[in-house]
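Yeah, one chain of the complex is gone here, protein chain that is, but the others are all in their spots.
Order of writing sets the chain letters: A and B. Residues in each chain are counted from 1.
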Amino acid sequence: MFGFSTDTLIDFAFTAFETIAILLAVVIAAALLIWVERRLLGVWQDRYGPNRVGPFGILQVAADMIKIFFKEDWIPPFADKAVFVIAPAIIMFTTLMAFAVVPFTETIGVVDLNIGILFVLAMSSLGVYSVILAGWSSDNKYALLGGMRTAAQMISYEVFMGLSLLGVVLLAGSFDLRAIVESQAGMWNVIPQFPAFVIFFIAGIAEIHRAPFDLPEAEQELTAGYHTEYSGMKFGMFFVGEYLGIVLISCLTTVLFFGGWLGPILPGFVWFALKAGFFICFFVLLRAATVRPRYDQLMAFGWKILLPIALVNVAITGAVVVAMA
Amino acid sequence: MEIAFYLAAIVAVAATARVISCANAVHALLYLIVSLLSVAIVFYTLGAPFAAALEVIVYAGAIMVLFVFVIMMLNLNQETVARERSWLAPRVWIGPGVLGVVLIGVLAVALASGGSMGNVDSTPLMAERIGMTMFGPYVLIVELAAFVLLGALVVAAHLGRDDRDVAEEKRVAAARGRRHPGGEQ
Partner (left out) sequence: MLSVLRTIWMTLMHTFRKRDTVLYPEEKPYLPPRYRGRIVLTRDPDGAERCVACNLCSVACPVDCISVVKAEDESGRWYPETFRINFSRCIYCGYCEEACPTYAIQLTPDFEMGEFDRQNMVYEKSDLTISGVGKRPGYNFYRVAGMAVGGKDKGEAENEAAPIDVKTLLP
């Protein structure tokens, strides 16, 4: 069992290097997003956003990081300490893990799991715990309310997310994300699966509780929702976790519906970055433009509109696939 | 793979032991989640990645969330923890413990005498084959399960409905000449 040949060692080293590189790239992208979001919000609100630190204010990220590192890392005496500390780590962990199955180009990507999509869904469903546990362990009414909202919202929207992806899986005949990209060589999935794309994107926003579906942290009603009691680096983890979530959903949308790295002339990675970047900007635009729905509206919208559409979409796609076969 | 299997199995057993012995309900649930996750890894190493993924999505990701949700609402505090702890006195657990040990002994004997251990590193059992089996030979059972679930759904919808509220809301909405607020956005 321990008889490694040199080949396996080199393989192992290469995979490790690739993993770390992807991890770093993703985290840096998420950190830069903090700046991108603020600048873009500035553009859409007719102002500038951070433009002082470094060229175009890009070093604002570094300044924010330094600030957050030096903040007092406070654990409330009434909190459940162990859970309170674990909670922010969970969201970072699950989101980063989900990146493992994302194929960035023909060659770049950590693993090609034959249950790729399911893995992503599993990780995102585990991410719920981060928010729920944070809300519970803070022993704070606002935090608890935020945690409860998350539980209901994320469990519901997970259902629609999974259902919307079934159409894509049916078309590609595989759960493997790489196979799904390759199946889109002729036509991007967004054309035959347009309703699925819309549902997936909406569910994705709800999954990472971004505006307009940021009810778990609705500032106006719940101060800061589930992370009311968090400060310093632990808050920073939630913060970066949210941006990681944006990157993840953007990458997944690209992979599942917009042909991943596929595209003419430009190299695959550029295509991927362009497409994912587009969706990231769209996330920011949504935040700039939309208002938060009421809680019952959110639930009703999910169960009464998204669910039937997703089911009909699965049924029709299944019928077409069977008819074509 | 074998190392992963045994590690995950050990974690599963240890976490499950903590589920029983933990006085704080939420902590116990967290251990239960860990236990489910390690069982998922066991499935994966045994060549059933599909079952592993479903285990995480359905059990760890959805059902346990509802458990945590409910327990969160119960407002457990130090008193409950103390009471739980008092229930963990040997007087209480020794009886069930003996019975459990007997059962495990029987299982061990049965396994040792005939049952073969699952072979690690077999070919992965993917969704296609599972689907074929479920909707082939076992289709009746699947349909029955679907009936049960549908029944549960109808009952839940019926229980969750509050006729008085709906009537009241309709009346208010009609009085104001507006649409029923419970409708779509």
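We adopt the following convention: a contact is a pair of C-beta atoms (placed from the backbone, for glycine too) under 8 Å apart; a residue touches a chain by one contact, two chains touch by 3 or more.
Keep in mind it's a predicted model, so treat the numbers as computed, not measured.
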item: Missing chain: touched chains present in the view; value: A
item: Chain not shown: contacting residue from A:I66, A:A289 or A:L311; value: A:A289
item: Residue of A:Y48, A:F194 or A:W303 in touch with the missing chain, whole complex considered; value: A:Y48
item: Touch list for chain A against the chain that is not drawn; value: 42-48, 285-286, 288-290
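Definition applied: only the chains that are shown with their structure count from here on.
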item: Centre-to-centre distance between chain B and chain A (centres being mean Cα positions), rounded to whole Å; value: 25
item: Contact footprint of chain A on chain B as seen in their complex; value: 2-3, 24, 26-27, 30, 33, 37, 49-50, 52-54, 56-57, 60-62, 65-66, 68-69, 72-73, 124, 126-127, 182-185
item: Chain B-touching residues of chain A, taken from the complex the two chains share; value: 1, 80, 82-83, 113-115, 118-119, 121-122, 125-126, 128-129, 132-133, 135-136, 144, 147-148, 151-152, 154-155, 158, 162, 175, 293, 296-297, 300-301, 304-305
